[in-house]
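Shown here: the complex without one of its protein chains, the others still in place.
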Amino acid sequence: MNTDLQTFDVTVIGAGPAGLAAALEADRQGAKTLLIEREARLGGILKQCIHDGFGIVRYGEKLSGPEYAERFIERLPDSGVTVWTLSFVSGIERVGTDSFLTVITREGMKRVRTRSLVLATGCRERTSRQIGVHGRHCAGVFTAGTAQYYTNILGKLPTKRCVILGSGDIGLIMARRLTIEGAEVVGVYEAKPTPSGLTRNVSQCLWDFDIPLHTGKTVSRVFGDARLTAVEIASVDGCMCPIAGTEEIIPCDALILSVGLIPENELAQSIGVPLDPKTKGAIVDERNETLLQGVFACGNALHVNDLVDYVSESGETAGKAAAGSDRPERELLPVECDQSLLYVVPQRLDKAAAESERVFFFRSSADMDNALLTVSRGETRLLSKRYAHLRPPEMERLPLALSSEQLAGEEPLLFHLEEATHA
Amino acid sequence: MSCLSKINQRLNVRFGGRVTAREHDGCLVLEGALESWDDIVEAGLMAINRRRYDGLVNDIALIGGEIPPMRLPKLQDDVLDGATPDVLVIGGGIVGCAVARECARYDMSVLLVDKEHDIAMQTTSRNDGMVHPGVDLIPGQIKRHYNMRGNRMYDAVCKELDVPFRRSGQYICFHGTKLALAAFFGQFYYRLIGPYGRYLGKRAFAKREPNMSKTISAALYFPSAGVVSPYGLAIAYAENAVDNGVRLSLDTAVLGMTVKDGAIQSVQTNRGTICPKVVVNAAGVFAEEIARMAQDRFFSIHPRKGTNTILDHKAAERMMTIVSSFGTASPKKRHTKGGGLVKTIDDNTLVGPDAVETYMKEDFTTNAQNIADVFEKQSRTDPALHMRDAITYFSGVRAATYEEDFVIRKGKWTRNIVHAAGIQSPGLTAAPAIAVDVSRMAAELLGQTREVKQNPAFHPIRKGIVRANELTSEQRDALIRRDPDYGEIVCRCEQISKGEVKAALHRSVPCDTLDGVKRRVRPGMGRCQGGFCGPLVLQIIAAETGRPLEQIDKSAPGGEVLYGTIKEVRP
Partner (left out) sequence: MRDTIKLTQPKEIVCIVCPNGCRVLCEPSDGGVRYSGYQCKRGLAYAEAELIRPMRTLTTSVKTAFADAPVVSVRTAGEIEKSKLREVAGELGKLTLSKRVKIGDVVAQNVCGTGVDVVCTSDRLVQSL
């Protein structure tokens, strides 16, 4: 056994867009950096996202997922980052603020000691069982990401005629993708009254190909023996339950689900990183450090993003902070939001941090026109900002300069949204 | 008044003359027609008289409902044509597999057939995996006899077959002081008649299972309860049977039999006609159909569906063992299990099952209402139960007779058949003991034609697939150095390596489907339900079997996952 412990300043788990950015940034800061990826190739989910639209914010270009990933991967050979692929972190132990990793590789078991640990483990898709799809458990029920893997990586079609449940971005992208490849997409069905994906994706993926979008409807049952043969669609009531009498049977060979993503935080939880129930990711400060000193989180493991550009930014933030060697004691101030927001990240501010500009990411909890965002501490209003449109699927990035005077005291920061009344 | 007229009188009062009972050579036969399946079942249950009759045959027709025929494999060939095994075992569930393996202890040639594409595809794999202590069984029942014997055999059998088994013990919980008192005296009852049980007061119980409901006032603890993977054990039995010379034929349905002079001459299947000397009926929900073909039908099966839900490992940290509450079974329905919370051998919490009468023997659909009802019922035991922790749910159908007991015996009219029928809960617990007796009966029947000796070459030991994540780091490192595939993780949720997946494809009972691999080494059993590992496992199966990706099935023929290369597939 490779019992000899290998030591790194920064270890990044996951080589998707967040992990690649984190590792390269940590290396740029001079840290001895290890990047661990469980798949054979780097790039994470970007490998299968062959559609364009990546990098508009960062590069001002519309790149495909593999092209975007390559912008980072091509920097690796000239960096000092050590890369392990086909390597799986099976356990983490904490000793003081250091982390000891057990890594399963094709060469054998490896042990790593690292001063900082960056969790860039991405997210996973909600499954048919988690949203209560019932009927017979036959072949032909796929999450959109799995269907995307089959289509774009293996080049094999998982369906000839399908129904898509859920209007998340991957579902919309797959509706277009499958149509281009000759499959028939009967329609996209969304239980909520409004689509879950970006407006531009509804437009270019559905309208461009005349694929109907049905809101307020769900799949209440699936039929089939070995392979799916039909689904039952029903309208839903206010509690998202199917309404009896509204059922309609649609013959098809597959049900493709795009019903949400969940940050992957099994490793984080195994070492006791506290999570935010709203994001289902770690609670972090503005440098993406979790409440465990020396453990950082970024990308979709932190909160599910809709733009890869922000994922890379989040990775760089974590990578930069993880590379920093001497850390003063943090003085954490809570950042909270009320029910008008789905969440705000980071959930803590370090009063002792040197930078005055902090970057926040938030989502509104409902569609809002002419919305007013306020950030306040107690009676003191730190910011008021107007937004023409806010939609839950579209995350907002908010840089905010805060002076140390503004952060004095223990009062939490509160984010609040309200729709401006039409005068 | 004769017993029969009393039964007819009762049926008359309830069903207004639409159902009649008659006696046929020691059996009670019900005839007539009713609109509701529940009524048909009720008629059967109210006509039962075990002391008087060998069995109840319920031939009441269902008006306005069509009982679906048995699903048959599409395969048609003649590979079995002319086979003359000493023993033909029909049904590859836990009982059939165990019987086949026990038969291999004798110098008999054995053929095990199942109509499904893999072992243990129906009732056996749709089970809660509990090895019952036998708490709710009544002395005198055949199933109680086999449960007690089977339970005692588990440690040895699972050791021989290298199947994980944990004697976790079971708590039956009581709410309120009156019931607590009953429980206290209950422990002496159980010490007298078995299984051994121990009374625990409120605090003693809360110390052992601190996350359960605070309203639990007492519990009876039965240490002989345990958990096992039901399909894991069935597959292990089948593999050991094959290792010892048993021939296994899957995708093989029995379609008919030729019976002459009180003996089965031949058995017709979709893969040819077999001429066995002895037939073992272990056909589960279809045991009645097999008995009918054998002209030995003296019992009826009324299928009873149950749904179980599996929770994430995280939720399973709330409990250590098996916990259920007394009184959760509906008092109106007899023989319905109250269900409970079972910490499975794989450390998931299983919630369920419920019990719903159905005439559809292969109705494995689930529905939201049944699961919601089960959760509501079980939240009496653990108030924190929540559907959001569910990673999957599944339904199974129990093969209950109207006597609500097992039928373990030689044929009533036909000489060369042994029935292992009516196997419902606790069939998994009882299977090892049933197999010993049924194989002996088969040997006795065969012994009427020739001398049957022990098989000196029988080897009871089976080595399972290595479970790499249960090894120490040093052991695992050594394993990876022998075969690097054990160092490549395919399933991240359950941490299953490529080496384990490949091993599952090359066993003595091989598999070639995603679900087959899943049942053997668990990729896809975790919270992502195969979203990540499914495509990887599919590629490994294709590479190992040399078949194109689009020919690999999820579970059974006709259930292919993919349709072909992009831009070449046309709707």
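By letter and in written order, the chains are A and B; residue numbering begins at 1 in each of them.
Note that a residue touches a chain if its C-beta (ideal position, glycine included) is under 8 Å from a C-beta of that chain, and two chains touch if they have at least 3 such contacts.
Predicted, not measured: the structure shown is a model, and the values here were computed from it.
Colleague: Using the touch definition up top, pick the residue from A:T85, A:T102 or A:T229 that touches the left-out chain.
Modeller: A:T85
Colleague: Pick out which of A:R28, A:R41, A:R111 or A:R327 touches the chain that's been left out of the picture.
Modeller: A:R41
Colleague: Against the chain that's been left off, what residues of chain A make contact? List them.
Modeller: Interface with the chain not displayed, on the chain A side: 41-42, 47, 50-53, 56-57, 62-64, 66-67, 70, 73, 76, 83, 85, 151-155, 177, 180-182, 198-200, 202-204, 208, 306-307, 388-389, 394.
Colleague: In the full complex, which bits of chain B touch the chain not displayed? Write them out.
Modeller: On the chain B side, contact with the omitted chain comes from 565-568.
In the analysis below, only the chains that are shown with their structure count from here on.
Colleague: Express in whole angstrom the distance between the two chain centres, defined as the mean CA positions of chain A and chain B.
Modeller: Averaging C-alpha atoms per chain gives centres 41 Å apart.
Colleague: Chain A touches which residues of chain B in the complex?
Modeller: For this pair, the touching residues of chain B are 71, 314, 364-368, 387-388, 390-394, 469, 473-474, 476-478, 480-481, 484-485, 487-489, 492-493, 495, 497, 527-532, 534-535, 539, 549-550, 553-567, 569-571.
Colleague: Touching residues of chain A toward chain B in the complex: what are they?
Modeller: So the residues of chain A touching chain B come out as 1-2, 38, 86, 88, 90, 102, 104-109, 124-125, 127-130, 132, 134-139, 143, 145-146, 149-151, 153-161, 181-184, 221, 225-227, 253, 266, 269.
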